[in-house]
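Yeah, one chain of the complex is gone here, protein chain that is, but the others are all in their spots.
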Amino acid sequence: MTGGAWLCLLAPLGGTILITLCGTRIPRVVAAWISTVSCFVAFGGAVWAFLGVQARHAVGPVNPVTFLPAVPGRGEITTAWTWLQSGNFHVGLQLLVDPLSTVMMLIVSGVGALIVLYSIGYMDGDEEERRYFAYMSFFVFSMLLLVEGGNLLLLLVGWGLVGLSSYLLIGFWHKRPSAVQAAKKAFVMNAFGDATMALAFFVLIAHTHSLSFAPNFDVHLSSTAINLVALGLLGGAVAKSAQIPLQTWLPDAMEGPTPVSALIHAATMVTAGVYLIARTHPIFEQAPTIELIAAGTGALTLLVAGLIALVQTDIKRVIAYSTMSQIGYMFLGAGVGAYANGMFHLLTHAFFKALLFMAAGLAIHALAGEQDIRRMRGLGQLMPFTKWCFLAGALALVGIPPFSGFFSKDSIVAATAALGTWYGWIFWVCGVAGAFLTGLYTFRLWFLVFPGEPSPFVREHHHRHGRLEGALTMLVPVGVLAVLATVGGWLQWSPRWTPFTDWLAPAARTLPVAIPTNTQEYYTSAATVLAGLAGIAVAWAIYSERRIAIPAAPFWRRALEEKFYFDLLYDRIFYAPAAAVANVLRREFEEPVVLQTGSDLGEAALETGGLVRRIQTGFLRTYVLFLAAGAAGVVLAFLIAK
Amino acid sequence: MLGPDVAWYVAVAAVLFGIGALGVLIRRNTIVVLLSLELMLNAGNLALIALSRHWHNGAGQIFALAVMAVAASEVCVGLGLVVALNRRNLSLDVDSLSELRG
Partner (left out) sequence: MSASSLTSILIWLPIAGALLIWLLPLSRYATGSLALLFSLAEVGFWIEQAARFDFSRSGLQMAQRANWFGDLGVSYHVGVYGFSLWLVGLTVVAMAACTGYGFWVGRDRSRAYFGLMLLLTGAIVGVFVAQDLLVFYAFFEAMLIPLYILIGVWGGARRMEATIKFVLYTMTGSLLMLAAIVVYGLKAGTFDLVDGPVSASRWLFLGFMLAFVIKAPLFPFHGWLPDAYREAPPEVSAVLSGVIAKAGLYGMLRIAIAKFPEPTSFYRTTVLALAAAALVYGSLLAFRSADFRGVVAYSSLAQSGLIAFGLFAGTDLGFDGAVLQMVAHGLISTSLFLIAGVVERRTTTGEFRLLGGMARGRPALATLLMTVGIISLAVPGSASFAGEFLILAGVFQRAWWWSAIGAGAIVLAAMYMLRLISGVLHEARGSTVVDEALDVRTGELALIVPLVGVLLALSAWPAGISHHSFFGQSPTATVKSQFR
């Protein structure tokens, strides 16, 4: 099983290296297939590791339907070599293969392979396709390192490398200044998260001299220390998962190619924060305040992002805000202790959100790059396959049974009800309100883009690539994901049927407080589904039938369109002051003081020299005279001293 | 073992040194300046050897040998310079060679 983990990790890295070294010596399509095959090999490795974990830890009766053992054991750590060592502190290059990491490996490599396959069609004809595929493979490698890393430092390494590949891919079209800006913004905000995580690790090192998972989780630090550690980890998670207040980079990240948005900014990387909380849950459990902050952040983000999504006009940005909102749900689940529920939503979300992005990508591709939904009406008539796939994704997103989102989202909201405290109920209300918003913005998108007669713009710009709605490499992954988005949720229907939670139990046990009763499950399900349907109905009334006018609230509308002014705020309080301080330092200190000191010293030396040069006449005899006078002086001095 | 008192040797050396020094100070011709320098060095040698004999200490004689070696190399360099100057048709007047003035 460790062999599978290594294969899974190294195959995409091999793909990257191969494409980079071959450079322009191979045709574009070969680079694309190298990348795709490497990702599928990684998926094979993940399956191998998954089966290994299952076989090795077969304890207790095997479930008759899933063939999974009821109680999988703990994971296994495999070390390649000691990566970093100093004194008695050492960190190995090690992988952890356990239920949690194998689930993530399957998601990352599986969805990743499908999206890379999709890219072959999507990126066809781009100038620098080879670079694109090298980056994609590198991203898959980094993400796998993140989820497989067997200690906190390697987790941070993967964490940083996914940030790097995200930077590279957002800025892939580097001729566009907006893409370069967005890439830099994403990297710097993630670097901030990396920094807070590193600080958390410093606290751990100072107390335990170790960064491996096991000892840190057993050791009991002082409550200040553990709170700081949890806060630092949360900072990293919030930055990576684009939660408030570090969310502003994600919408801008849509400057990247659409498959990138599907893979990195929907299915995998942005959900890493949830994985981090699940992975380090023993730390968070010792710091309940911070855990509550995580849940609160999630609840706030899911509402705010849902509201902003209502006014966006760029198809990818709507889905991006929806991603933020859904990750808010996952944070909420992980924050209240329902780690498995959060992870389950991560899984289904990976299916339906990748599907939505890729279906949107088909539309964008067919319209030669147009992303404005106001010009897209009636696309469904020309692209029926895209339409139905998108609908499957949309229903899954809203959480309408039997689509996958229903099973995962409801269980998170039910877990908040199980808390039974006042804030538990606030979370519950947020979750249900979020479901309404989800229905509203998702179907606003749907009604604006797909049904009805094609608009003149669509008629004019729509062009087919061949006989189908897109290249076959694009349609196949979309179809596969549409099926997964539909049935993927059947893996679990709490409380009746919980193989997913059981599988994760040894790695991320659900806290007892977050296990809802059957009643709570049922009324929560009813409430969220009704809220979702209500959202759909309102969207239908406003955007399809135009029976209700959009309420006029210019202040709120403007606030939403400005994304609640976060960008402006950060510019004012971080970027502008830093730039101003740097400028002032350069103008007022560096140039007049530091750089001038040397010149001043030099000039003083020159002036002194100018005074002394008079006695340098250039006549030999003058010098000899000085010499003689000097010698005479010395002799005289001796004589007098005597 | 008899001979003039050591003071005479030193006196001769002092006179020689004085002549040499005056030559360096007054004469302008590079070659003569070099000659005068040699004179000063040899004055020093004379004093060294005389005093070495007087104090029955060999170090002075060894030192005189070292001075001779230095003098020889100095003449090499000095005459080399004179030849180089002559080749470039430059004046041998030391006063006109004042390029290195600060």
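We call the chains A and B, going by the order they appear; numbering starts again at 1 in every chain.
In the analysis below, a residue touches a chain if its C-beta (ideal position, glycine included) is under 8 Å from a C-beta of that chain, and two chains touch if they have at least 3 such contacts.
Model, not experiment: these values are computed from the prediction.
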Inquiry  = Can you list the shown chains that the omitted chain is in contact with?
reply    = A
Key: Residue touching the undisplayed chain, where the options are A:L156, A:I290, A:M343 or A:C389   = A:L156
Key: Touching the absent chain when the full complex is considered, from A:G87, A:G369 or A:P512   = A:G87
Query = Touching the left-out chain: which of A:E76, A:E129 or A:D194?
reply = A:D194
Key: For chain A, the residues touching the chain missing from this view   = 20, 23-24, 81-90, 131, 153, 156-161, 163-164, 167-168, 171, 174-177, 180, 183-184, 187-188, 191-192, 194-196, 198-199, 201-203, 205-206, 578-579, 581-583, 585-586, 590, 593-599, 601-602, 605
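What we mean here is this: only the chains that are shown with their structure count from here on.
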Residues on chain B engaged by chain A in the complex (per definition of touch) = 21, 24-26, 33, 94-95, 97-102
Query = Which residues, counting only chain A, touch chain B once they are in their complex?
reply = 609, 612-613, 616-621, 624-625, 628
